[in-house]
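A protein chain is absent from this complex, but the other protein chains hold their places.
Lettered A and B in written order, each chain numbered from 1.
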């Protein structure tokens, strides 16, 4: 599987309801074991990603930071354990589908996850 | 030519990375800073119920899916037609060779072969022009 199958993938909860799209993937370096996929950042927005920004918090310049914050305000954090499965699309260039084990309401917002990481 | 900048960040156990920011589309450089390629995609492999990034994927075959939609399919088809033989799998750099992830991704570049186009250009165009070995500076 490739990262291209994950990024932009449609995320569905156990009832096949749309949660959002995968916006980013967090990887943790486990040394000789490699880079482990820690979890997914899911954005409930209808389309698109932030241009030039990802989900790390940004403060400056303040005008762009304002748009970046608004863009990632409702992002959700999905630890890898909450992922039931990933199904890549057969056609090249189409994102896959990710199925979760829990509903959207049980997932924590990204902002909380950031606090626990730093 | 060499690039330079702050010392490439050595990989540190426990350090977390954002795939979109720190890895995808980052420049891959050799130890001395010479640009090699871009991280066009990452190969993911399942192991013990977990998912690991196991290699950097390089080249049009790796980039095409990320271009999305019809554009991606067009690039993939064009690449397949231009490349004779092979199985269409993109060249890969195993993650063990990645020494550091900083402003660029530093890899151990010994014996690395990712450049069919570079070899072709060198042998058929640039190499035939006088003075191709001379570094202008």
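By our rule, a residue touches a chain if its C-beta (ideal position, glycine included) is under 8 Å from a C-beta of that chain, and two chains touch if they have at least 3 such contacts.
Here is the rule we go by: contacts and distances are computed from a predicted model.
Entry comment: the absent subunit's protein name, as recorded by UniProt, is "Divalent metal cation transporter MntH", drawn from "Divalent metal cation transporter MntH", "Penicillin-binding protein 2", "Spore germination protein" or "NADH-quinone oxidoreductase subunit A". Of the listed positions B:19, B:36 or B:76, the one in contact with the omitted chain in the full complex is B:36. Although one chain is not displayed, subunit A still touches it through residues 49, 51-53, 58, 60-64.
In the full complex, the hidden chain is touched by subunit B at residues 1-6, 25-28, 33-38, 40, 63, 66-68, 71, 103-104, 117-119, 121-122, 125-127, 129, 131-137.
Convention: only the chains that are shown with their structure count from here on.
Rounded to whole angstrom, the centroid-to-centroid distance between subunit A and subunit B, based on C-alpha atoms, equals 24 Å. By the touch rule above, subunit B contacts subunit A in their complex via residues 11-21, 23-24, 41-46, 50-54, 57, 62, 64-73, 76, 95-96.
Touching subunit B in their complex are the following residues of subunit A: 1-8, 23-38, 54-56, 80, 91-95, 117.
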